[in-house]
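Excluded from the complex is one protein chain; the other protein chains are retained at their positions.
So that you can tell them apart, the chains are marked A and B in the order they are listed, and the count of residues begins at 1 in each.
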Amino acid sequence: MKNFSRHLIKKVGIMLLTLWLIITCTFFLIHSLPGSPYVNQEKLTPAQLEILNRQAGLDKPLPEQYLIYFKNLARGDFGTSFQFKNQPVTKLLLNRVGPSVQLGFQAILTGTVMGVILGMISAMRQNTWVDSIVTIIAILGRSIPNFVFAVILQYLFAVKLSIFPIALWGKFSYTILPTITLAMAPMANSARFIRTEMVEVLNSDYIELARSKGLSHWQIACRHGLRNSLIPLITLLGPMAVSLMTGSLVVENIYAVPGIGEQFVKSIITNDYPTIMAITILYSAMLIIILFVVDLLYGLVDPRIRVTGGERLAA
Amino acid sequence: MLPEEFELLDLPPNAFEPLEISGAGADGGAGAGDSAGAPSLSFFQDAWRRLKKNKGAVLSLFILALIALLSFGAVFISPGDPNKQNLAYVNLPPKIPGVTINGFNGAAIVAGERVDKYVLGNIPPDVYFYLGTDGLGRDMLSRLLMGTRMSLIIAIIAAALDLGIGVAYGMVSAAAGGRVDGFMQRALEILSGIPTLAVMILMLTIFEPGIVSIVLAMIITGWVNMARVVRAQTLKLQEREFVLAAAALGASKAKIALTHILPNISGVIIVQMMFSIPTAIFFEAFLSFIGLGLKVPMASLGTLLSDGYKTFRFLPHLMWAPAIVLSVIMICFNLLADGVRDAFDPKMKK
Partner (left out) sequence: MSGLLTIENLDISFSVFAGEVKAVRGVSFRLDKGETLAIVGESGSGKSVTVKSIMRLLPNNAKINSGSILLDGEDLLRQNERETLKVRGQRIGMIFQDPMTALDPTMNIGDQVMESLLLHKRISRREAGKKALELLELVGITTAGKRMRHFPHQFSGGQRQRIVIAIALICSPEIIIADEPTTALDVTVQAQILELLKEIQKQLATAVIFITHDLGVVANIADRVAVMYAGKIVEIGKVDEILLNSRHPYTWGLLSAMPSHNADEKRIYTIPGTPPDMLCPPQGDAFYPRNKYALKIDTLRMPPFFQVSPTHQAATWLLAPGAPEVTPPAEIIAGRELFRERARNAR
């Protein structure tokens, strides 16, 4: 147990260090930019500029600004958006968390559930046409970029067939196309992962013992096969979260979902630096936390490493 | 004493004489020996032989070679200047000589009716745009070839740089060992915690988007995986007898690394690089799509797709062409990478 807590402390330390590094780099990179961030800067008089700078705290020396930024950050204050006058970034983002989180969850849920089912069927029916179809689905889902999926699905199902709304946010039906788009990659990856994992597991001795007990093919797959294949699937959650974040940027944009990703792209286009910084930090923090949780979770659910608390050795 | 089915017909009279065995039982079964004389294959020949058996990978390699040939060859034999604007030929749908299928015959649906836009625009009958033209009257096929070329160049440069940095870092870290290795590993761990996406967007909001800044943005975190894999493999190899023997004979660390370790981890490096190329293509297209990509008049698959998307309700051909090419390239690279990995290490199928 002592071993485990040391492992934990080390992980948290590295996590905080990473986050600090990201915040610091982001801050100095953005503040080292030549010029100032205002729209129509040329039209402003020096006096106006000075007032604006003072309001934004840009007149102080850089190290002081850095300290102030950190102090504010600790209170959850990301500063004021340049794009929307006097709108605190925190408030701006809070309004947009809902749709992003909803889409993310829907996508990861449908994606992994579908992927696990497909992977399992394909492992059980190895080298049949079912297996080939799943393999093709997996390679397509893994290869085709999600914005290409988004565009094609939108064109086919919204523009041509009018089954789903083209874009915007409202009823559940608005979430279907973006969810499907975002679910593609997790589905493909988990299907492939589960298939390989299952094939390996189904060849192991304990599966033969399970067969000798009189369990049927599918009983074995569900009770022993799936159980042993699902645990390593947790390691896929980290990469999945990363690809969802990346995907959400374009997918939310294409379907005009009022989420964080859409705001990010808007902020990039309008050079809204406080918001860009805030979202960069938010994304990094989320990713770091997810990776940490995955690491912990893996230790918790796999009985083989639960006691020792060490990292699972790659076989 | 005798079993019923025991028959002694047609047996030679000396059947029950002891058998003289030459070399008394030295080798058991008939034909159990190794089939000697099979040519021994080098590591790469063996991998190549296995890769050739993988139909998907071979087909992918062929398609990729074709795409590369077309897009790079187009510098010399382009159907038209990809940047030449001709406002008389704006937004024309694809038209291929002799093809009458809707979508490739110059016809398009305007206000609910299918009309020949080439006739409508008073375009000379001997003018064909195989993939149509865009909003500035530029030939789409030429732009597509140029964009593909650009995407491939960016991806290959980024992958090559990832490889260089990653291999050097990984090998140095493994060879140094001890505290240096520990420090270098912590640094890697921190870098890998930073989302690639955040770094890239930050870099491109600060620097003017262009080939250099896009490549730079991609390699900041891109080389981390390569470094990890190389370090792990190097550590494993350092324990092997032939490396220990070289060290015992007084070879320097650098010499061991270059002559003994590098050739032996080249398979792993190639596999890793095969996977980083499609990743780079994806990110380049992704950045272009959200408006952080190359600036006009340069074009990549991402910018073409992004432009095509803006008008895809009315001019879908401008979106389909880059979307299909991008998807095909991605699929082929992934299939090829899978094939190469299986060929180099049949056990590593995951």
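FYI, contacts are C-beta pairs under 8 Å (C-beta built on N, C-alpha and C of every residue); 3 or more make two chains touch, one makes a residue touch a chain.
If you're wondering where the values come from, they're calculated on a predicted model, not measured in any experiment.
Colleague: Taking the whole complex into account, name the chains on display that the unshown chain touches.
Modeller: A, B
Colleague: Of the residues listed, A:S122, A:Q154, A:T175 or A:N228, which one is in contact with the missing chain?
Modeller: Of the listed residues, the one touching the omitted chain is A:N228.
Colleague: Name every residue on subunit A in touch with the hidden partner chain.
Modeller: Counting only subunit A, the missing chain is touched by 204-206, 208-216, 219, 223-224, 227-228, 231, 302-304, 307.
Colleague: For review purposes, identify every residue of subunit B that touches the missing chain, sorted by number.
Modeller: Contacting residues on subunit B, toward the hidden partner: 1-3, 5-6, 11-12, 14-19, 21, 24-32.
Quick note on the criterion: only the chains that are shown with their structure count from here on.
Colleague: Where the CA atoms of subunit A average out and where those of subunit B average out, how many Å apart are those spots?
Modeller: Taking the mean C-alpha position of each chain, the two centres sit 25 Å apart.
Colleague: Tell me, which parts of subunit B touch subunit A in their complex?
Modeller: Within the complex, subunit B touches subunit A at residues 186, 189-190, 193-198, 201-202, 205-206, 278, 282, 285-286, 289-292, 305, 309, 312-313, 316, 319, 323, 326-327, 330-331, 333-335, 349-350.
Colleague: Looking at the complex, which residues from subunit A come into contact with subunit B?
Modeller: Interface residues on the subunit A side: 14-15, 17-19, 21-22, 25-26, 29-30, 32-33, 139-140, 142-145, 147-148, 151-152, 155, 159, 193, 196, 242, 245-246, 249-250, 253-254, 264-265, 268-269, 271, 276, 280, 283-284, 287-288, 291.
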